[in-house]
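All protein chains of the complex are present and in place, except for one that has been dropped.
Showing subunit A:
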Amino acid sequence: MSALVRLTEVSKFYGNIKALQDVSLEVHPGEITCVLGDNGAGKSTLIKIIAGLHRHDGGSFEIEGEEVSLGSPREALDRGIATVYQDLAVVSLMPVWRNFFLGSEPTRGRGPFRRLDVAAMRETTRTELARMGIELHDVDQPIGTLSGGQRQCVAIARAVYFGAKVLVLDEPTAALGVKQSGVVLKYVAAARDAGLGVVLITHNPHHAYLVGDRFVLLKRGAMAGSHAKSEIGLDELTRQMAGGSELEQLSHELERAPVPDVIGGRRMDVPDASGVSGASGVTGASGEPGGSGASGISGASGASGASGASGEE
């Protein structure tokens, strides 16, 4: 089966700065490819190349077997690649129906009388959103009045409606609560079931593992691993995502640092956890305490997990 999108050893330089080097990934129809990495790992550069905002400098970028170099988002869209950005998915002051069709507005009439097909735009928006379970009384309300999760869903519904073959999602759950994230992930899965290839960019391995079929790990602009779901467990993914050997080093350093009273007094297991050698101890700790588990993972280090916990309470 040929891939919808195939990147082979793609690189990108900004002047002398290497933003991305030799990154390879494949997107197949009906599959979700997750790209995981910490801040600055090159996730956004990768997404910009696929979305057509930047051209790649090295390697090859194929869409359905044809080698391309995309010069604009329009080109990417015309080839069936739709990108949904975390914070710039929609124009918040504009009505929902105008947002839904933005950039691909249907028109009626000819010449100077060519005009937006407003009735059809409103109606389509209403029915398409209803199909995704979003019931709006008024598609004329500014989209900024919807919740963050709903806005992401509108953007996904839009991409699906316009016949995207590949859906690229940039941190769709980053700014959302647990329940909202669940709703968004449900639509991501729905898009996959509809036969789309999905690229899900995230720094949350839990969300990635829930829906992903293959996982590409980025670290400082380079590939740190590429696995199919069958090859890797959640713990191992979390460990690699969290930095693996770097975390061991960090845990080693923290061991010698004096433990602040706040942490030492409140959480008895902290000296214990850092005492256990290596990353397995940290992974174990991050799995156990429900609430702080997430911050331990996303922060990718024991230090930020601990400071987060002491800051909250």
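One rule holds in what follows: a contact is a pair of C-beta atoms (placed from the backbone, for glycine too) under 8 Å apart; a residue touches a chain by one contact, two chains touch by 3 or more; residues count from 1.
Following the convention adopted for this analysis, contacts and distances are computed from a predicted model.
*Asks:* Considering the UniProt annotation of the chain absent from this complex, which name among "Formate dehydrogenase subunit gamma", "(2Fe-2S)-binding protein", "Xylose transport system permease protein XylH" or "Ribosome-associated ATPase/putative transporter RbbA" applies?
*Replies:* Listed in its UniProt record, the absent chain's protein name reads "Xylose transport system permease protein XylH".
*Asks:* Among A:9, A:67 or A:105, exactly one should touch the missing chain; which is it?
*Replies:* A:105
*Asks:* For the chain left off this view, which of A:140, A:231 or A:253 is in contact with it?
*Replies:* If we include the chain that is not displayed, A:140 is the one touching it.
*Asks:* Could you tell me which of A:37, A:148 or A:205 touches the chain that is not displayed?
*Replies:* A:148
*Asks:* Spell out the interface residues on subunit A facing the chain that's missing from view.
*Replies:* Touching the chain left out of view, subunit A contributes residues 51, 53, 72-74, 77, 83, 85, 88-94, 98, 101-105, 107, 114-116, 118, 130, 133, 135, 137-138, 140-142, 144-148.
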